[in-house]
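Coming up: chain A.
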Amino acid sequence: MATAAAPLLEVRGLCKRFGGLVALDRVSFQVREGEIRGLIGPNGAGKSTLFKNIAGFYRPGAGEILLAGRPISGRPPYEIAGLGVVRTFQETTLFQELSVMRNLEAGCHLHASSGLFRALLGLDRERLERQRQAAGRILDFVGLRERRAQLASELPLGSQRALALGIALLAKPRLLLLDEPFAGMNPAETAHMMELTRKVRRSGITIVLVEHNMKAVMGLCDFVTVLNFGRLLAEGTPESVRRDPAVLEAYLGSAAGGTERASC
Partner candidate 1 sequence: MNSASRRHGWWLAAAVLLPALAALPFFLPFHRQDFMIFLLLDVMLVVSYRLVTLSGEWSLIHMVLMGCGGYASALLSKRADLLVWLSIPLAALLTAAVALLLSFPLLRMRGFYFLIGSYAAGEAVRLAWKYFVYPFGGPKGLKLIPPLELQLPFLEQPLSFVEPIPFYLLLLVVTCVSLLLLYRLEHSRIGLTLHMVHWQPSLAEAVGVNSWRYRTLAFACGAFFAGLAGALFVHYLGSINPNQFAIGEMLYILVWVIIGGTRTFAGPVIGVVVLSVLNEIFRQYDEWRPAIYGLILLLSMRFLPDGLESLPGRLRGLWRRRVAAAQG
Partner candidate 2 sequence: MNRAGGLRIGGDNYKVEFVSYDNEYLPDKALQGMKKLVGEHDVKFVMMLGGDTWPAVQPFATRRKLLTSTLLPSDLSPDAPYHIAPCEVHPIYNVTGVEWMAQNFPELKRAAICAQNDSLGLPSVATYLAAFEAAGIDVVDQNIFDPSTTDFAPVVTSMLASGPDIVCLDTCYADYVNLITEQLFHQGFKGKIISCTFDNYQDVIEKTSKEFVEGFIFQFPDFDDPALRQDFINFKRPKDFYEKFVERHPGQWSAVAWEYASIMDLWKAAAEQAASVEPLAVLEAMKQGGRAPHAFGDASWWGEELWGIDNALVGNWPVVTVRDGRARIEEFRSIPEWWSCYKDLLVKHMEAMGLMHYQQG
């Protein structure tokens, strides 16, 4: 019964130190399946570190990370990705010199084994065809069909982000970690990206995002987790967090700044 009801992601007492600096101090929280969770906090609060721990880019100092009740902490990133936790990057990470379609094809690699001889002898044609179809579906999903032949470097920022999201989706995630998906976007792009994110959730994927753009966070997330100095500060619905005095005290100044920045 416990396993059936287990949250998709559970972080238990996670600690991470860099030398003398404590980046994460006994952080615990849970994310249920189908949720959109916002992760906020002032600069240096430990959000990125937390992300990197979940995705396997860092090895946690102490504590546990469970995916649907199974521990995943300490595994290398590609294995964690294989288990269904896929992240995107703050700086847009694409193959700038490849076309949109080629970018998506490159993203198909997770669910195909690397059979050397198949590849050499051309025996993986069927699989390649299936991948191409998958890439095509994602192309429609993120709305880039008209731009499929363009080079990634020629895309506007919003489309680049959508493409990065598409690459992540091709890895068939259960849990998607978005690292500042709205940074630097204009309001129209932000709105489009928010819609896209909801669409992803509707397709059955759970989302955790780190974001400074408060408008987007408050408009999009079901629940919000607030970190400060590596510690969990507050947790709850956007409204309750917004009213939490501790959050206001520790955070509001920079949050307001963030909102302003985003709106101009």
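On the choice of candidates, all candidates are chains of the complex that A comes from, given by their letters.
Convention: contacts are C-beta pairs under 8 Å (C-beta built on N, C-alpha and C of every residue); 3 or more make two chains touch, one makes a residue touch a chain; residues count from 1.
A quick note: this is a predicted structure, and the numbers were derived from the prediction, not measured.
J.: Out of 1 or 2, which chain touches chain A when the complex is considered as a whole?
T.: Chain A touches candidate 1; the others do not touch it here.
J.: Candidate 1 touches which residues of chain A in the complex?
T.: It is residues 55-57, 76-79, 81-82, 86-89, 93-95, 102, 105-110, 112, 114, 116, 119-120, 122, 124, 128, 167-168, 170-171 of chain A that touch candidate 1.
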